[in-house]
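The complex appears here without one of its protein chains, the remainder shown in place.
Order of writing sets the chain letters: A and B. Residues in each chain are counted from 1.
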Amino acid sequence: MDEILRVRDLRLATVDKVLVEGLSFTLSRGERFGLIGESGSGKSLTSLAITGLLPDAIRASGQITLAGEEVVGAPERRLVGLRGNAVATVFQEPLTALDPLMPLGRQIAQPVRRRLLRQGLPATRPDITREVHTLMDQVRLPDPDRLMRAYPHQVSGGQRQRVAIAMALACQPKLLIADEPTTALDVTTQAEIVTLLRSLVTDLGISLLFISHDLAVVGQVAERVMVMRDGHMIEAGPADTVLTRPRDSYTQSLVAAAARFDAALEGDA
Amino acid sequence: MSLISVENVGFAYGTGRAVLEDISFQVPRGANVGLVGESGSGKSTLLRLLLGLETPQKGRILFDGAPLAARDKRFMRGYRTRVQAVFQDPYSSLNPAHRIQRIVTEPLRSLKVAGDHHKMAQAALEAVGLGPDILQRYPRQFSGGQRQRIAIARAIVARPELVLADEAVSALDLSTRVRVVDLFQSISQQMTMIFVSHDMGVVAALCDHMVVLDRGRIVEAGETRAILRNPQHAYTQSLLASIPRMPVPAQI
Partner (left out) sequence: MDDGVNIAARVGSRKNITLWLGAVLVGVPLLAGLVSFVWTPYALSDMVGGRLETPGWAHWAGTDRLGRDILTQLMVGARVALVVGCGAVAIGAAIGVMCGILAAFATRFADDALAAFFDILIAFPTLLIAMLVVATRQEASLGTAILALGIGLAPIVGRITRILTKQVLGQDYIVAARVCGTSWPAIVLWHIVPNILPFLGVNLALQFGLAVMAEASLSYLGLGAPPPNASWGQMLQEAQGTVYSAPWGAVLPGLALFALVIGVNLLADGLRDRVSSQRGEA
């Protein structure tokens, strides 16, 4: 199977504190991988390390191989290229990820144009507009003509997150990282975004690294999961196994907590 | 008689669109009622009305039979001793400049409650599972879960009859959340509680009654168990269907 991401013995640390240690996992083409962790687990830092966006004060060691290229220690110039075409990230809060003063259509058009130029394809205005329409269609944004002219504050949170996903897909990444992409959304919207992410992985044949603290959401998205705590891997395996028959006591406590609210919803509380 | 009775309440900020329309429900004494809704449902505004921070333009709210008069200072002083609140963000609801002692005893001092404030603060902290040794420390020395416990201690220190909680566990990690829900459950044995949340699971675990709000209106209200088993309104149904559930172990 095609390997898209390999993390080996990753260690992230500042001068006086180790934040992530001994982290290893791989991600294959077309795979949906879930990273579960509570606050301070190091899951977001791991995603930043993969895209080479760590703050200066944090040093990475170990190996991160993304689409055949080494990320740890790579010069910024190489990382920019990698971020442009191998990996793209969707963050928790779409309102801060989008430019409030730019119409949504133009925000999606920018990465589209960069990719067309990079691939040596014609990048005239009609070409770009056609691509933007295709992307908006892919993320199931309704009424593209109106939304292209709209500003971020004029559309709902769910639609903003779809625009952010469209922007991420615009550079045709091999790996999509979604860092708590549904945490700021209402449950009904969350369900739609989860469905969208699943179908995108299938339709486009990309890989998904889904990061969340919410076990049930990860369970719906990922085939394979890894549980992190305090910068260490606690448990990893197929989602169904880890979330139903966890071996580690910490995972067990998380699963029991989530199951308790589920049980309450069934009226068994 | 109901402790809280909301009668045909309508509210709008300034001259804007109505945030709440024709809201009516009862909270019996000793009950635990959940107000459930997504963003834009008006649940937070309803909470502000119940706290007397805003006044409804239409309808009225009765507390123990008397209309809630937010502008009547004498009434509000009595109301504050009987109604307290816990907020969502434990990082912004505690004054960073004050020691825990000062934070927890604030209602006692402001409302001029008689008695040994230090002893009462110790008792309140004990009730939320924190030791008296933390009284001289500052909020920044505590984790989110511990801060929320301190906020709960402040809410119960004056022994109110009603505690209002605004998304009080939403900002907490799952393992912390379970423990704080347990804490709310034990506290709710001694007082009436209104729990505002978007999280149906938490409300289901805590509340015996619930009110479902959508775009400023009540779409469904009643016993929690009955609504969960057999939701009547289409909105409640879609809300319940959207909640992600844990995978169920395969039956062998």
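Criterion: contacts are C-beta pairs under 8 Å (C-beta built on N, C-alpha and C of every residue); 3 or more make two chains touch, one makes a residue touch a chain.
Here the structure is a predicted model, which is why all the values come from computation and not from measurement.
Among A:41, A:107, A:207 or A:251, the one in contact with the hidden chain is A:41. Of B:9, B:49, B:68 or B:94, it is B:94 that touches the chain left out of the display.
Among B:68, B:85 or B:203, the one in contact with the hidden chain is B:85.
Touching residues on chain B toward the chain that is not drawn are 51, 53, 76-77, 80-81, 83-85, 87-89, 91-98, 106-107, 110-111, 139-140, 151, 154.
In this section, only the chains that are shown with their structure count from here on.
In terms of their C-alpha centroids, the spacing between chain A and chain B amounts to 34 Å. Listed in rising order, the residues of chain A touching chain B in the complex are 38-39, 157, 186-188, 190-191, 194, 213-217, 219-220, 239-240, 243-245, 253-255, 257-262, 264-267, 269. Interface of chain B with chain A (complex): residues 38-39, 144, 173-175, 177-178, 198-202, 204-205, 224-225, 228-229, 238-250.
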